[in-house]
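Contents: one structure, followed by commentary.
Right, chain A next:
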Amino acid sequence: METTMIYYLIPTLIMFCCGVYGFLTRKNMIAMLISLELMLNAVDINFVVFNRYLFPGQMEGMFFTLFAIAIAAAETALAIAIIINVFRAAKNIDVTDLKKMKF
Partner candidate 1 sequence: MESVGSIIMYWIIALSIVVFSVLTVTTRKILRSATYLLFTLFATAALYFKLDYEFLGAVQIAVYAGGIVVLFVFSILLTSHPGHNSERLVSRRRVLGLVASVATLVIAGYALVSRCGMLCTKLPQMSNPDMKTIGTTLMGSGDGQYLLPFEAVSVLLLACIIGGVVVARKR
Partner candidate 2 sequence: MFSNILIYFVVIPLIMLGGLALCRNIKQIRAVAVVGALALTALSVWLLLDYMQLRAAGNTAPMLYTDSWSWFGPLNINLAVGVDGISVAMLILSSIILLTGSFASWKINPLPKEFFLWLVLLSTGVFGFFISIDLFTMFMFYEVALIPMYLLIGVWGSGNKNYSAMKLTLMLMGGSAFLMLGLIGIYYHSAPEGQPLTWNLLEIVNNASIDKGWQYFLFPMTFVGFGVLGAMFPFHTWSPDGHASAPTAVSMLHAGVLMKLGGYGCFRVAIYLMPEAAQDLAWIFLILTGISVVYGAFSACVQTDLKYINAYSSVSHCGLVLFAILMLNTTAMTGAIMQMLSHGLMTALFFALIGMIYGRTHTRDIRLMGGLMKIMPFLAVCYVIAGMASLGLPGLSGFVAEMTIFVGSFEHADMFHRVFTIVACCSIVITAVYILRVVGKLLFGPVQDEHHLSLTDAEWWERTSTVTLIISVAAIGCFPNFFADLIKFTFSPSIFAVIGMN
């Protein structure tokens, strides 16, 4: 059996869909963030896979992933800071219950 590109893409697709599902259904902000990480990760894998299969020897996909990871880390850190702050203020991190800042 030959592990062609499709073999890598299908699991990442499933991973992405899981991310979508989680993001849409969860109310807990951290859970949503986790789902977001899943989607991001799925996309990263795609970059790498395409790079590896279609343009071996070049490093664009890899570097893109590298930066994406860095940015994801930054983003997560900041998001969690905000979440903790919100939790301090509202004692709750359910998105559906946080209406004070709306409008």
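Regarding selection, all candidates are chains of the complex that A comes from, given by their letters.
Definition applied: contacts are C-beta pairs under 8 Å (C-beta built on N, C-alpha and C of every residue); 3 or more make two chains touch, one makes a residue touch a chain; residues count from 1.
No experiment lies behind these values; they were computed from the predicted model shown.
> By the touch definition at the top, chain A has one partner among 1 or 2 in this complex. Which number?
That would be candidate 1, which touches chain A.
> Spell out the part of chain A that touches candidate 1 in their complex, as residue ranges.
Per the stated touch rule, the residues are 1-22, 24-28, 30-31, 33-35, 37-38, 41, 44-45, 48-49, 52-54, 56-57, 59, 62-63, 65-67, 69-78, 80-85, 87, 93.
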